[in-house]
Structure formats: structure tokens, C-alpha cells
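Working notes, structure below.
With one protein chain withheld, the remaining protein chains of the complex are depicted in position.
Per-chain numbering from 1; labels A and B assigned in written order.
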Amino acid sequence: MTQPNRGGEYDVAIVGGGLVGSALAWGLARSGQRVVVLDEGDIAVRPSRGNFALVWVQGKGLGMPEYAGWTKQSSDDWAGFAGLLRDQTGIDVAFRRPGGFMPALSEEDLQARANAMMRLHNQPDMIRYPYEVMDRETLRRELPVIGPEVVGGTYCPLDGHCNSLRLLRTLHTGIGLLGVDYRPNHRVERIERRDGGFRLATAGGEIGAGKVVLAAGHDSARLAPMVGLSAPVRPQRGHIIVTEKTAPFLHHPTGYVRQTDEGGVMIGDSFEEAGFDTTLQPGVSSAIAARAIRMFPLLGRLNVVRSWAALRVLTPDGFPIYEQSATAPGAFVVTCHSGVTLAANHALTLAPLIAAGDLGDRFKVFSARRFHVPQAA
Amino acid sequence: MSGQATRFDFDIAVIGAGPAGLAAAALAAGRGASVVLLDEQAEPGGQIYRAVTETPVRDRKVLGPDYWHGAELLGPLRDSGAVHWPGSVVWSVARPREDGPRKDGADGPRRIQIGLSRNGVAALLTVRHVIMATGALERPFPIPGWTLPGVLGAGAAQVLLKTSGLVPSGATVMAGSGPLLWLLAWQYLQAGARIDAILDTTPRENWRAALPLLPGFLRSPYLGKGMKLMLEVRRKLTVIGNVTGLRAQGDGVLKSVTYSRNGVEQRLPADTLLLHQGVVPNLNLANATGCAQRWDEVQRCWRPTTDDWGATSVEGVALAGDGAGIGGARAAEEAGRLAALDALHRLGRIDRTQRDEAAAPFRAALDRALTGRAFLDTLYRPAEPFRVPADDTIVCRCEEITAGAVREAVRLGCSGPNQAKSFLRCGMGPCQGRLCGPTVTEVIAAERGVSPAEVGYYRLRPPVKPITLAELAALPKTEADIDAVLKH
Partner (left out) sequence: MFRRLPEVAGDAIPFTIDGRPASARAGDSVAAALLANGVTTCRNTPVSGAPRGPYCMMGVCFDCLVTIDGTGNRQGCQVRVAPGMAVETQDGKREVER
């Protein structure tokens, strides 16, 4: 239900209209909040436009089992989420969960993956989920197109993918239908707490709201301290390559290669510490291409039609930050790497909690305070 | 002049072997720089002088004297010592990561890496300076039915004539505006080809706007030739003026063209429809290299920002010819020479005074060649409905996205083409926005009620032309490149 209008026109101002911000906006508006989304313009560092579109569970959460559980929950809720979006907008975001593979090109690699999965599942409080370590022959029955160098791989039935660009558009269509005010060209410069609410100075004028949610990707690092929060995120560059549309031949996503519903083959990705530079490096693209061909030799003949480098939003440990400000209650920060995977959670689970004004104990583990604990000698 | 087997290091790479590139390469190599001239076509000449060395059209009067001028650029190139690699598709121009400020303390230009593909093999060239002479593209002409087989660009028809001696044989309609349309009609007349009608879409009000610029045009070298040619076409062919609407129709293949004129629609049977409404800079490579560009309100197109010498915002990268803004073949040639002189200066081969002195005659010739341009640009500025089409018209041919879908994206909050691209996929197909970019910008601008300059253009990335994954995979890689991919 609509809350008393304390700070100005809106109940909630969301900073950032990428996947995280628009999923939250969709969820908040469904919870009855009057929402404004403040976004940058056409040119922006926006990984929501450059990601790999996996809804991926396998391997995540080593070091933080709660993250593994959170990820699994989103994967489980994703089909329902996609259904809600389709019912509302008529658009199919092409979510499929056929199970995903991580092919390995050497025995060491396969062993390392198997060990990591084992350690992951041996963590206390881990919510276990099924996975398999496959030898070459077993893998080949599932993925007949693997090349001779593939020695085996890991498989998890919870892994899937979607059309993430269409997801972004669908969320924007959805929030429009829910009456959310989406404002491009409103980069937020400053946030102040005033009269029990927040005033946001933007490139397009001042906005007032009772609550503020920082979902500004990289820029949350700058904005968070203005409301007593912290978001120590850094950019990590990832190159991605896409081929021309091809008749369906790869029926499962893998961690490196997947075929989209439209037919193009997406090939990823790299991990580079290069600041905000998104210049493509031919050598890096080449290394990505070479690995993909070793895994799936018949990709070699396909034409590359596009490639780009996008910037992951990474915290020091790679896990998300979900937190309400202690000194400025009503201010929240939401930042994560896997905004596609976690979209269902953000829309269906997190948004109602933000609407209610309390994240509860479950999210304490995701507080940025974990980065400030002095290291024991 | 053909490529020695494997040399991968040059002072200067010239990309594009049209008039600008031919002149630039010849001048720079003639003065001692090592120059490689790259072009995806099998023969030098670019678009205007396409197949000038080997055209099967032997009757010289068909293609006209301006065409044959192209042959004069080839001798100097041959004598200059420039290395010419035809059939080379350049898909990337970038500075290698490890090339920071020079460590040896010497000054002089840093290195630039060129990704090219030749005979199905990709390679990286290292150069100190790049002159892009990438020329022009036909401006998109989005009308209902323009994707039907049988509808081609007039420029395409001209390529068919020059390279293969092919002319349309069934019912043929030409439509649009601009000098090239008249030139092609004239060439067809000389060749005895059939043209049923020319539908002239030049807006009546353009004449009014252009009139004040007429004195400039009267001094232009185009005047005599252009007028004579247009008059001859008008005398001998059916020219229908003031056409304000066009539709190509047919069930799977073109059957007829419907046009409106003074509010009345008429239909012409047609097997071939040749469309043309001017040309725009081919800026994909410059854009993907990071060169700044600006909106040109008179020519209504984007053009990379350049200084008097063609230098772009990216150090070591210059542009010459129509790729930097439409000026025509003769202007392109002179611009190529100016860019070459500046390159020699930047490479330390000539000093500033030598450069400026050598440039003087070229600059004068450039000014002469550009005289009267403003008149042509204004007169042949395409009418709004042909640049900003109605909802049902496809604007992105690759992904089959209509103008209506673009408008809907704007209503969802897309303020520019990049967000529209991710929402709709317009510009994501193999042509990489070449045939929809100008239209998408203008449709968004009109819908938002702001100028195209504010709306912006696609941000492009290499490869600007498709290469196979295997080609990409075979490129040299550094340790760091491999680590970035495998260490995870």
C-alpha cells in the first residue's frame, strides 16, 4: 500500500535503470509503491546491455553458502517470474532451464571443477543441489558437438539462460504499465537526507522520495557514502563475441558458449582489470575464440558479427551487497554481479522487503560491513 | 605493387582505394614513407572508379569522362612504391594495450594495430599512422517494400554496369534525388538501357532554400557537366517531379511502384526499382576506432570530426574523402593528398613549413572542387518522409524492425539509438547499423522533438566487418591475453 508521502513526490526513487534497478522497480510497483527510476542517457556504462544472459547456479557461493542458496532460489523462481512478465506484457524473455555444462579441456581442469563443487557442497549451511561430474563419453551423449580435446565436464540441471536484452526491455515495458516513472538523462549527482526523506539532485532536476535505492552499478560506489552506506565495487572487463544467426544446434547453455533463442552464438568471456576502459583487445577476443573452437570445433566457420567489452560490477569478494543504511534509514544499496540470474529474487523477494522498510536478518550476511572488519593478524 | 608475402609493419596504412586513398597512398609513398593500401575490393578505384582497370564496358562514352579520370590515379600509385593489398577487409583499428607512452624516450607517433582479413586469413598489421579513406554509402531510403527483391540502390545498379556491363531489362523505375540518380540515368541512356520513369522526390521547397546559394554553384566545376546531363535525361525520359510518397509492392518480388504526387496515388508496373537519395559518410570504422563525430545539419548525416588536414580526435588516425563528409571524388583526391602530407609531417619526414608549402596547390584545388557543394546539399536534401518513415516501414533490414517499433521504444524511455538497439536489436545484424543508423537517429529525434545531435548515434565496436571465429582464433595473442581468458 502507498506509504505516507514524506520526502516528496515518490515513495521510492531508484537510482539506475539497468537490470537490477528495473527488476526492483517492477517489484516495488507491484507492492503498491509509487516509484521513480532515475537513469543515465543513451551512452552509459551499462552491463545490463552487455552481459552473457546466463541464469546460472553451478559453482556459485564458495565462501558464502548463503549466496549459493540465494542464487538457487532465484533460479527456482525464474520460470514463475518469466510467466508473470509474459502475462503482463505479452513478451517472452526466452527463459529456459535445460541444465548447463562446464566442459573441461584437461583432466586437471575437470578435477579442479569437481573439487570446487565438492568443497562448495561441503560448506556448513549449504543448501545442496544436484550436479554431476561427467566423463567425455557421458558428456558427449548430452552435447554431441564437443571437440576431441574435451575430456569431460560438470553439469547442473538448475542452470539456464534467457534473452537478457529482451528481459531489460520487458522490465521497462512492465514498469511502464505499472505506472513507474522512468526518467532517462537523470544522472543522480547528489543525495541528501531532508525532512525524513531524500532529495536527489539530478541532471534533469531535483527529485524527492521517501526511500532511495542505489542500483547504479559502478556509480553506487560514489553515491553510497552520501547516505551512510558503502559499495566498494570495481569494474572488471569482460569481452564477449556473437556470431551470425545459426540454426539451433547447441541445446544447453555452457559457461563459455551458448546459443541464443534468436540463433546467434554468444561466446565469452574474459576477466580483466582495466578500469573503465572498454576498448576491445584483439588478442583477448582471439583467446576467447580459440577456447570456444577447442570446445566446439564447428564454431570455427561461423562469422563473428559483433563483439564488445562490458564491465562487471564486482565487490572485493564477488558476492552481492544488500543493505539498508543505519544512519539514513530508508536508503538501500543493491549491487551484485549476476543481475540476470538474480532478477527473479530482486523482483519477487527483495523488492517487497524494501517496500516494507526492513530487509530482516537473512540479509545481514550481505552487508558491506563484511569488508570493514579488521583482519585478524 | 602487389603485396610482398609477409610484411606486417608500415609507416602508414591507407584504408580504402578510392580517389582519396589512391591519392594519399601515392603521395606518401612517393615521398619515401612505407605505405600499405588496403581495400576489400579486388581492384583499385573505390566506388566511383569501380573496375576502372578492367570494366567490360568498352564504349567510353557510356560511363563518361569523369569515370575514366580514375585511371589517371593508378600510374602514380604504381610508381610510388606503395604496397597495394586488394581483397583486404579491415575489421579493426586500435592501439595495442601494451603500447603506452613510449619507453625509449624518443618522440614520434605510437603504434596502431590494424586487424585485417585477406583470403580468409586474419592478420594484424602494425603502423604509425592511419588514413581512413572509407568513402560513402548510399543513404538509406526506407520506404514500404524496399526490402523486396528487385529493389536496389542506384549505386548498386551502377556497380553492376561498371563491373559486369549489366543493365535492367524489364520495366524499370528510378526514384529519388541527387546527382548520382541523374548520372546513372544518363549512363543508361548512352548504353541504350530501358527506363520507364524517373520519380523525382526533390522537395519543391528545396529549390527555394537553395536559390540563395546559386551564385556559388554557378562558379562550380559541376555546373556545365551536371546541367547538360540532367537536361538530356529530362528531354529523353519520362521524369515525374514532386513525388512525395513511394511504395514498392509485390508478392515476394517487386511487381509495381506506387507514388503520390499532389495528393494523388499512381501505380507503375516495375521489375526493377532503383532508389537513391544521396550518400552519407561510411563511418563505421572511424566510429569503432573511437573517433568523435558530429551531426551535419545541412547534409543531415553524421560525420567524424576532423581538422583541416583530416586529423580525427584519435591520435594517429586521419580521414580523407567522403568518409569525412561528402564532397565528391575530386575533393576526395585533394583531401587524400593533404592527409598524406600531414602524415609525413607527423612521422617527422617533413617539417611544418614543408608541409604547408606543399599543401597550398592541393588546398586551392580542394576549395575549387567544393565550390557549389552547399547548393547541391541544400537542393538534394532528402524530404522528411523519406528520412523519417511511417510506422509500418522497415528501418532495420537485418533484424526487420519497423519505424513504429523504434517509436514505441522511445515511449518506453529510450532516449537514443544505443538503448533502442538493445531493446529492439535494430543495428545488431551483420550490416552493423549501416542501413538503419541514420534513420534510427532521425526517427528518435523526431519522436522526442530534439535534434539528431542530441540523440546521438550507435557506438560501434570491432569487428566492423564479419570475420570467422577461426580467423579470430588464429591471431597472435600475448601471455596477458591468454591469462585474461583462461585463469578463471
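Here is the rule we go by: contacts are C-beta pairs under 8 Å (C-beta built on N, C-alpha and C of every residue); 3 or more make two chains touch, one makes a residue touch a chain.
Just so it is clear, the structure is predicted and the values come from calculations on it, not from any experiment.
Enquirer: One chain isn't shown here. Among B:407, B:421 or B:434, which residue touches it?
Expert: Hidden-chain contact among the options goes to B:434.
Enquirer: So which of B:138, B:200, B:342 or B:447 would be touching the chain we can't see?
Expert: Here the residue in touch with the unshown chain is B:138.
Enquirer: With the missing chain put back, one of A:112, A:177 or A:298 would touch it. Which one?
Expert: A:298
Enquirer: Specify the residue from the set B:11, B:196, B:271 or B:471 that touches the hidden chain.
Expert: In the complete complex, the chain left out is touched by residue B:271.
Enquirer: Can you say which of B:121, B:209, B:231 or B:253 touches the chain missing from this structure?
Expert: B:253
Enquirer: Counting contacts across the full complex, list the positions on chain B that touch the omitted chain.
Expert: 40, 42, 47, 51, 54, 56-59, 62, 137-138, 147-153, 155-157, 159-160, 163-170, 191-193, 252-254, 271-272, 282, 397-400, 429-431, 434-435, 465
Enquirer: Just the residue numbers, please: which parts of chain A touch the chain that's not shown?
Expert: Those residues of chain A that touch the unshown chain are 145, 244-247, 249, 263, 298-299, 301-303.
Just so we're on the same page, only the chains that are shown with their structure count from here on.
Enquirer: Write out the stretch or stretches of chain A touching chain B in their complex.
Expert: The touching residues are 17, 39, 41-43, 48-49, 165, 168-169, 172-173, 176, 182-185, 241, 243-244, 262, 267, 269-272, 279-293, 299-309.
Enquirer: Over in the complex, which chain B residues touch chain A? Could you list them?
Expert: For this pair, the touching residues of chain B are 92, 94-97, 113, 115, 124, 290, 409, 411-419, 422-425, 428-430, 432, 455-456, 459, 461-463, 466-470, 472-478, 480-482, 484-488.
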